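Input: one structure, supplied below.
Only one protein chain is missing; all other protein chains are in place.
We just call them A and B in the order they show up, numbering each chain from 1.
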Amino acid sequence: MTANNDMTGFAALTKLLMALTVSVASLCTTDLYALGILIILELICAVIMGGGKTLWKGIGALVIFAVILAFIQLIFSTPLFLSLGSAYKMFIMAVSLLILVATTPTQTITASLVKQCRLPYDYAFMITAVLRFVPDLLKESKEVRQAQACRGFHPSKNPVRRIVDYMMILKPMVFKAISRSENMAISLSLRGFADKGKRTFMSSTKLHTSDYTVLLLNLCICVAAVKYF
Amino acid sequence: MLNLKNISFSYAGREKIFDNIDLQIDTSLITAIAGRNGTGKTTLTRLIMGLVKAKAGTVELDGKIISDMPSYTLAKYIGYVFQNPDHQLFASTVYEETAYAPSKLGMNAEQIKKNVSQALADTGLSTKQNFMPQTLSLGDKQRLSIASSLAAAPKLLILDEPTSGQDCRERTVLLRLMRKLNKEGIGIILVTHDMDILAEHADRVVVLADKKIAFNGTPRGLFADTEKTTAFGLELPEAARISNEIGLGLCLTPRELYKKLAERRKSNDSK
Partner (left out) sequence: MVKDKHYKGSDLRWITITTLLLAIGVILRIISPNVGGISLNWNIVMYSTAILLCRPSLRQGFGIGLVSGIIATMTSKAALPYANLISDPAAAFVCALLAGTHFLDIKIGRVRLEPVLVIFITTFISGGVFVTLTKVILSLPMPLYLYAMMPAVLLVAALGSIAGQLLYFPAAKIFNDDNTLNKKPFILHDINLTVPKGSFFIITGVNGSGKTTLLLSMAGVRPSYFGGFENSSIHIGEFDVLKENPALLNRKIGVVMADYEAQLVTETVDDEIAFSLENTGMAPQDIIKKRNDVLKKTGLENMGKRKVASLSGGQKQRLVIAAVLAMDTPVLVLDEPVAAVDPEGAKEIYSLLYKLNKEYGKTIIVAEHDLKYVLDMKAQMAVIDKAYLKFAGEMDECFKYMYENKVYPEVIPLRWKIRWEMEKNIC
């Protein structure tokens, strides 16, 4: 999730296109050197985009995951270079999008999706609104869990039973969401949400010379990596 | 008797909320917990209920240490009613909702039935036992969450801002219920920032300030010292403010105020 301001000046669309280029490139090759170059390219991008702690933590987690993935394949007696190759690919694709979401505010991403990728605004709105409610609902889920514990609720050891027990936490939250959704709908319509057609977006989505430059550079490196190894 | 000994508490990575406090609460009475925002009123009751664990110190109920018990076991002895009933109502009928706690605490069918019908009768919900909890009014929902705690037959009931969001009529009904339960022998701990309710209904009041118990006594003892009350970030109850203004001495409740007014009138008449 995002926390930081757009400190790099690169447009969301640029990051998205770069992510796609590098991912497609990784699909076009099985050469470990080529994939290695793509990984290095991504890490350089990560540094330039300056994602901060969230980004590097995410990358760290993905490294561990890549190792596990390679290991599992070795267990199923896949050749080493293939195992490593798919671990590399997984890492490249996951990091490419991680850079986008960790270095760009949600509002900017959704504005870009609406203006440049033709996503209808209703859906873009849902994306930002979901992320807004996550922390508040997390607090609420804690309250619910405590309230139920005060009535003797504790999760059972039997795994299937646990899912059924879990309804105790889930149900109050879903019920509340249902009644809240009515007020939310009224409030949205009163705030002009349904007036389609003339909406402005505060977030700037325009591509500048620097955007075109990095896009081109990125593309060249990707093509070269795939072609010459 | 509820006994808190040498309790210190802080949330992870934050400043201390309680610094080595001792507190005795007489569980046959209605005890109100008051204090400014952020002094830890709710944290104190959650500590008693075992929802959060103290860094140091113990909590005892009638001589038994309860601070190492998990909340779901403690539910047998203490009922905790949260501010927002929507955070716990899950069942498809009022009856089922009320029966949850006693069945979870391992009571037998007969006992469950008895407890549930008693709890529903106490809270005035007997006629609504087949309703879906979600379709009740806010006042009914709040009393249902009280009933669902009562069905576990606790000795002590903790109410966290039980009147919030309710209209004046629902509020009166709820406070009357609280007093009735207390008369039947259930101790009440009431967290509130409504000084009118506190003055009228609490036997004792505990004020939290500066990580300590700043006051523990009767409401009259608290409000007699206006300066102290204000220093705690509390207001005088409306009846006390009016009686001070018209020079009647300290009245805590509307009833007392009316009585004093009548006395004054009588003495004026006889003059």
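Operating definition for what follows: a residue touches a chain if its C-beta (ideal position, glycine included) is under 8 Å from a C-beta of that chain, and two chains touch if they have at least 3 such contacts.
Values in this document were obtained by computation on a predicted structure and should not be read as measured data.
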Contacts of the hidden chain among displayed chains: A, B
Residue among A:67, A:80 or A:164 that touches the chain left out of view: A:164
Where the unshown chain meets chain B, residue by residue: 37, 92, 132, 134-135, 137-139, 164-170, 172, 193-194, 235, 238-239, 242, 254, 257-258, 261-262, 265
Contact footprint on chain A, counting only the chain that is left out: 1, 23, 27, 58, 61-62, 65, 69, 72-73, 76-78, 82, 85-86, 89-90, 93-94, 97-98, 101, 105-107, 109, 119-120, 122-123, 125-139, 141, 155, 159-160, 162-164, 166-167, 170-171, 173-175, 177-195, 198-202
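In the analysis below, only the chains that are shown with their structure count from here on.
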Whole-Å gap separating chain A and chain B, where each centre is the average of the chain's CA atoms: 45
Chain A - residues contacting chain B, complex: 140, 143-144, 146-154, 167-168, 171-172, 175-176, 179
Residues of chain B touching chain A in the complex: 46, 49, 51, 70-72, 75-76, 78-80, 82, 84, 86-90, 100-101, 104-105, 134, 148-149, 152
